[in-house]
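Pasting a structure here, questions to come.
For this view, one protein chain was removed and the others were kept in their places.
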Amino acid sequence: MEALAPQAARSAASRGRLHPEPEDDVRPAFQHDRDRIIHSKAFRRLKHKTQVFFAPAGDHYRTRLTHSLEVSQIARTIAKVLRLHEELTEAIALGHDLGHTPFGHAGEKVLDALVPGGFRHYEQSLRIVDVLENDGRGLNLTWEVRDGIGRHSKGKRGSPVGLDPEKRAATLEGQIMRVADLIAYVNHDIDDAVRAGVLNESELPRDAAAVLGPSSSARIARMVKDVVVETRNGDLSEIRMSEPILDATLAMRSFLFDAVYENKEATAEFRKATGILGGLWEKVRERPDEFLDRRIVETDGLDVATRDFLAGMTDRFAVTLYERLFIPKPWVGPMAWNQL
Amino acid sequence: MEALAPQAARSAASRGRLHPEPEDDVRPAFQHDRDRIIHSKAFRRLKHKTQVFFAPAGDHYRTRLTHSLEVSQIARTIAKVLRLHEELTEAIALGHDLGHTPFGHAGEKVLDALVPGGFRHYEQSLRIVDVLENDGRGLNLTWEVRDGIGRHSKGKRGSPVGLDPEKRAATLEGQIMRVADLIAYVNHDIDDAVRAGVLNESELPRDAAAVLGPSSSARIARMVKDVVVETRNGDLSEIRMSEPILDATLAMRSFLFDAVYENKEATAEFRKATGILGGLWEKVRERPDEFLDRRIVETDGLDVATRDFLAGMTDRFAVTLYERLFIPKPWVGPMAWNQL
Amino acid sequence: MEALAPQAARSAASRGRLHPEPEDDVRPAFQHDRDRIIHSKAFRRLKHKTQVFFAPAGDHYRTRLTHSLEVSQIARTIAKVLRLHEELTEAIALGHDLGHTPFGHAGEKVLDALVPGGFRHYEQSLRIVDVLENDGRGLNLTWEVRDGIGRHSKGKRGSPVGLDPEKRAATLEGQIMRVADLIAYVNHDIDDAVRAGVLNESELPRDAAAVLGPSSSARIARMVKDVVVETRNGDLSEIRMSEPILDATLAMRSFLFDAVYENKEATAEFRKATGILGGLWEKVRERPDEFLDRRIVETDGLDVATRDFLAGMTDRFAVTLYERLFIPKPWVGPMAWNQL
Amino acid sequence: MEALAPQAARSAASRGRLHPEPEDDVRPAFQHDRDRIIHSKAFRRLKHKTQVFFAPAGDHYRTRLTHSLEVSQIARTIAKVLRLHEELTEAIALGHDLGHTPFGHAGEKVLDALVPGGFRHYEQSLRIVDVLENDGRGLNLTWEVRDGIGRHSKGKRGSPVGLDPEKRAATLEGQIMRVADLIAYVNHDIDDAVRAGVLNESELPRDAAAVLGPSSSARIARMVKDVVVETRNGDLSEIRMSEPILDATLAMRSFLFDAVYENKEATAEFRKATGILGGLWEKVRERPDEFLDRRIVETDGLDVATRDFLAGMTDRFAVTLYERLFIPKPWVGPMAWNQL
Amino acid sequence: MEALAPQAARSAASRGRLHPEPEDDVRPAFQHDRDRIIHSKAFRRLKHKTQVFFAPAGDHYRTRLTHSLEVSQIARTIAKVLRLHEELTEAIALGHDLGHTPFGHAGEKVLDALVPGGFRHYEQSLRIVDVLENDGRGLNLTWEVRDGIGRHSKGKRGSPVGLDPEKRAATLEGQIMRVADLIAYVNHDIDDAVRAGVLNESELPRDAAAVLGPSSSARIARMVKDVVVETRNGDLSEIRMSEPILDATLAMRSFLFDAVYENKEATAEFRKATGILGGLWEKVRERPDEFLDRRIVETDGLDVATRDFLAGMTDRFAVTLYERLFIPKPWVGPMAWNQL
Partner (left out) sequence: MEALAPQAARSAASRGRLHPEPEDDVRPAFQHDRDRIIHSKAFRRLKHKTQVFFAPAGDHYRTRLTHSLEVSQIARTIAKVLRLHEELTEAIALGHDLGHTPFGHAGEKVLDALVPGGFRHYEQSLRIVDVLENDGRGLNLTWEVRDGIGRHSKGKRGSPVGLDPEKRAATLEGQIMRVADLIAYVNHDIDDAVRAGVLNESELPRDAAAVLGPSSSARIARMVKDVVVETRNGDLSEIRMSEPILDATLAMRSFLFDAVYENKEATAEFRKATGILGGLWEKVRERPDEFLDRRIVETDGLDVATRDFLAGMTDRFAVTLYERLFIPKPWVGPMAWNQL
């Protein structure tokens, strides 16, 4: 294996963990972080948090888990070619979506309105790894992984590259994740939308498709190559994309927002998230002893404890709890002689 | 058959129908009214409006329908012995609960809070027979039946007899219904509560039980006889009960309120009515074209149309519509080559 | 309508009811009895007690209810032609199977082994009309109806006619029921067995079929006519059948026992009755307060109260209660933050 | 990796397998044993044998499989620090519960009563690895693994350490398993009971909790450390715990028995095991050809073959087979012209 | 009751039954026919043959049964006012749809293509009453009822009145049914389509609606009155409608065909009838012994027997049988020791 590039992060040079902790002899710090993320409960829950289409029947639709794995694969490919730190990249990629709410974008919007001070999933990702996991002790990750997770941000508008140094991740590995996230979802959510019958390949914006390629795999290859070439051309000062590819990618994302994320039919079921999460927010706060972690209620208050509970739910957990609390069940009495 | 008592109401002497209408040669007016009520949609829906226990499994529990039939049977027995008009009594008894909301007492409380101006089920019963049935033309009943239905009122406190003349029903037949309603539910709801395992016969108030008798059927017989004797003693000036029997009956009712209607465990599922009806009230008003009778919206406004829709629902209809509107369903896409 | 034959029973000449009771002006005593039976709970339960095939999907198979109605129809036809009392005949026919256990013949065999002193469904029929119905007060029927119900007995061997006077019913109407019961089940259970695919018409005993006719309806007509003619020939001294028809009928019954009632495949599911009823017998006696009528336990003891409860169950009630008591259910705990 | 301690067991020095067999070049004997256990059918079945709560809805409750994996993790930690043989420890830990019956403690009690001579799960574990696995040829494990599995015993009273030499496992690795088993279930069953809503953390015995720590993970760490320190202090002569920690641990276990294992509500469903296993025991013996391994019936008799079959069942298998044998199914006949 | 008009049919003057049969003393022939139809199996099956919408959830949608009852009510109203024979009218109305296939119009089209010689439901109605009912003996109805049933014909084009004497029913009562059928379905199928969300009241053809009235009940009243007045004006020579009302009615029917019966969305599920009935036609003929009445196969051949079986099915019966024959079921083997 070739040596790491000088710009690569190094476990040994890490700025350290949230709480001091002797490092393992065998597994370097960043690899250790990746393993901790993979074995966390929040990571396993990603499997049951659907991305765009609610709990679909087919097994081929993305969930937050398959998305995280795809981001990780793309990010590692880029990191490897650029001779940057693969395990650090992987750790950040696998951890970047831990804080996602149930019910995708719709769920996040609802929580943002409910929680005093608003809700941002990347902040919640950090809270999970810093505090909530491990029965309240957190995963105690390195500064670099935490920086990468916390800097991640996506949305309808923000650019994946070219950010002010103080806004972007401090490591190149962290910057890779941001661009890999965009590459992954722009392409794979199109696949899902086509498969779901919401979109027809032929409706994609022609100019962007001409620049990027005729299929998802072609487009991913094109984007990855561009990131690698451009970043190399810039001597690894930061992660970069060329203007034509960036423009085409952003055009694709813009189309995706209009045609899928904000498509009324596709998101009809997700929009019920408002009722579900709103109803849970209310009931849970009425009976905190029954639902919430007493320690968090005491130290951070009811809002924070409720937010942590709701944001942590999988789609199915949220629906099941809602049904328990809101749908009346038939009375089941005894079966005795006077029932005859 | 013996002749009617002089104090009895008579079809031929009716103050007439809401809208003038030639009477049938064969069926006198009050009998005609009874038939119209029996064939109305609202009457059939009573079968699916449960009384105290939500949708219980066994088929021995009361519904609004079986309750109405029992009230009718008790009322007719009293009317017959007093030589009052049986069909008029029956018509009032069968119609008195038409306006009940889904989810029993809990449902009524919720609607009362939601509807501007409040909600009273006896007013809604009148609205149903006057307006809503028959595709908006109403059942066009006689003044006497309408008076009986509209004067009916029950609750935790009101007495079934001894009301001011202007508050009680104008006919003795209408007054009978009020007392028969109390006799029926006080006794039969105890039966249901015992069957449901919520109550034990031995917990009934001793004094009242000593006065009234050891079983439901004994108590009903005792109460009916008292009404007949007392009313006869009063020369049929009004429907009456003796003080000891009335007191014992009201003690029984009071016990029933504490032990059953307001019993937390028994009414746990019914209390979800708040969420269900509140949620429907909101959604239905957002999309009136989809749910409401356009004619009512135009003439009486959105509140009235929504009230009529919600109050008319059976328990099951309300739950099913709520689930459709609030519980997300898995995405069902096509099954094509790219799903393999 | 022609006058009753001199040998017919008459309401006015009844030996009276179990407990003295003023008779109705309008409905004569035997008609009153018929109505009381029809409105009893035990009669309604017959609908859910299957005859030969357990809970079959199609709705054409006999239950104890349809069997009772068919017996009644045949019995009334015979009574009418012989100018005997139709309502008395009907009352006995509709009441004769009230005491049947769940799970048909198999169920009866099991209870017979479980109950100290054995179990006979016709005795239980009497117990139901005398005691259990009407919340412990019984239906208080006339002596003649009770005699008819109590004398009924069928089985693999006993003859329907020609019994010693002290063994047969005291009224001709009661004797009719016994023969009508045989006519009904011999023919209709063959129909059901063919429909169920257990039997092929061509397998019926040839000689008997040659005598009786090629189809169920032909055979019923043949048997009914024979009873009428023979009984008339005997001047209505007792209900009679001619030897050839009786022999052929008994040959048919014998075949039916071999081919259907004791057919291993057809009765495989019914034989599970042993486990079900045996299991319930045990559990119910362990927790009598939960399951049994306290009054019966106190006056008649645990065995009788358990017998009354088990014998009264419909097939479905027995299975459902068994599942509740014997099949473990998954633990349903709370859904709180530590379930995430 | 550091060298093994002198007191550690060694593959090369094993007293050998049940049946002589050439050893693999690559995998040493103890590692081979671990792999054989992991690939055995009995090991896979542990996943569907629940520990305390019957087939719970949530995925977080322990099963025999997750328990075995946790025991293995704790045991390996201890073995590693003490420089004992990790793979041997792991093999014993993963194999120690193979012989468990369905339905947890309740199931074992029932089988103990049914099987002539009684039933002990550790003997059955040995029988599985010696005989039943591998289509009757057994896994042919080493003497040391078999000794560890066979010496394992837990229960309400027995101490995990300090046994007579002839009663305890011959290897230190085998002794570790016994103490690791206790550490695992005392802590994790408390977790499960809290999650299930059966227990509240605050109800734990105060003194023991003060000694051991405020959370499961803290208590496990405390116990493990104690075992390591004490055993080292004793120069690895045997596996030891200090008196204060041992006392606190046993107090915790005692509490657990009272509050959970013998808690009526928590074990209500498990107590149905008596009916299920008793019923199966009877039916299976009636039709051995249909259910049992003919070879075992011939060589060891009906009792042993039935015991092997019942003890091997998962909870679900037992329930499903019971339902097949005891619950009647609706008759499904043909659908022909005469069904119309 | 007023006397019958001279033009009315009379039981006593009937041309007689298919097979000579002594008439009942009490019930005149036409009334007897009505009762036979009501008690026939084919009549009961109408309840499970849906009219336009396949097996809808709500219970307000028409089935062939509710349609037949509505036709009967309209026809009897007309007959009564014109002093024609009510029971004859009722018998024809209740019997006119007995021969309908499953799956409504779609089912009839499929059978018409499958059966050599084609399929017409009114011919099948006759076959049912003449042959199939009563286990192959038919209902043996009077000539007048059979004429009325056999002359009935509806469809997209044919006029309900003004037919050539040799094409129309011989009795006025038979002619009434034809016009009542049209009045019923034109109005009630509009109701159902609105309720089903397929149609909006406002889309009805304006001119026709202006002539006939703004609601179903208004339109029915208008049409009935027109038939009565016009027929009276023609001295009861035949049943008549005025040209404006007839034109408006036919316009309404034409609209209904376009907007509902041939509406792609509304009939999507019904169009699967082709596959279902085609598949059954094939399989049933492969195994006639299993499915068909042997007697019909022998006397009328396989085509006729198959047609009778398929045409007689309810929608649900057809679907269930199809699933049995075409959808593979998981293998259910034994549960023995080697399944562990």
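Which chain is which? They are A, B, C, D and E, in the order written, and residues in each are numbered from 1.
Simple rule for what comes next: contacts are C-beta pairs under 8 Å (C-beta built on N, C-alpha and C of every residue); 3 or more make two chains touch, one makes a residue touch a chain.
In this text, all values refer to a predicted model and were calculated from it rather than measured experimentally.
Asker: Touching the left-out chain: which of B:F103, B:F270 or B:F317?
Answerer: B:F317
Asker: Please identify which residue in B:A12, B:V26 or B:L340 touches the non-displayed chain.
Answerer: Answer from the full complex: B:L340 touches the omitted chain.
Asker: If I consider the whole complex, including the chain that's not displayed, which of E:F54, E:F119, E:Y185 or E:F291 touches that chain?
Answerer: From the options E:F54, E:F119, E:Y185 or E:F291, the contact with the absent chain belongs to E:F54.
Asker: Please identify which residue in E:P214, E:G234 or E:G275 touches the non-displayed chain.
Answerer: Candidates E:P214, E:G234 or E:G275; residue touching the omitted chain: E:G275.
Asker: Write the list of subunit B residues that the hidden chain touches.
Answerer: So the residues of subunit B touching the unseen chain are 41, 45, 290-293, 305, 308-309, 312-313, 317, 320-321, 324, 334-340.
Asker: For the chain that got dropped from the picture, name the residues of subunit E it touches.
Answerer: Considering the whole complex, subunit E reaches the absent chain at 53-58, 60-61, 103, 194-198, 266, 269-270, 272-273, 275-276, 279, 315, 319, 322-323, 325-336, 338-339.
Asker: Pick out the residues on subunit A that sit against the missing chain.
Answerer: Contacting residues on subunit A, toward the hidden partner: 215-217.
To be clear about the criterion, only the chains that are shown with their structure count from here on.
Asker: By the touch rule set out at the top, what is the minimum number of steps from subunit A to subunit C?
Answerer: Between subunit A and subunit C, the shortest chain-hopping route counts 1.
Asker: For the sequence-identical pair subunit A and subunit E, what is the superposition rotation angle on Cα atoms, to the nearest 5 degrees?
Answerer: 180
Asker: Which of these, D-E, C-D or A-C, makes the same contacts as A-B in over half of the contact pairs?
Answerer: Equivalent chain pair to A-B in D-E, C-D or A-C: C-D.
Asker: For the two copies subunit E and subunit D, is the contact made of the same residues on each side, with over half of the numbers shared, or of different residues?
Answerer: Result for this pair: same.
Asker: Return the distance between the CA-based centres of subunit B and subunit D, expressed in whole Å.
Answerer: Averaging C-alpha atoms per chain gives centres 60 Å apart.
Asker: List the centre-to-centre spacing of subunit A and subunit D in whole Å, with centres computed as mean CA coordinates.
Answerer: Averaging C-alpha atoms per chain gives centres 39 Å apart.
Asker: Whole-Å distance, subunit C centre to subunit D centre, using C-alpha means?
Answerer: Here subunit C and subunit D have centroids separated by 54 Å.
Asker: Listing for subunit D: what residues touch at least two other chains?
Answerer: Touching at least two other chains: 334-336, 338-339.
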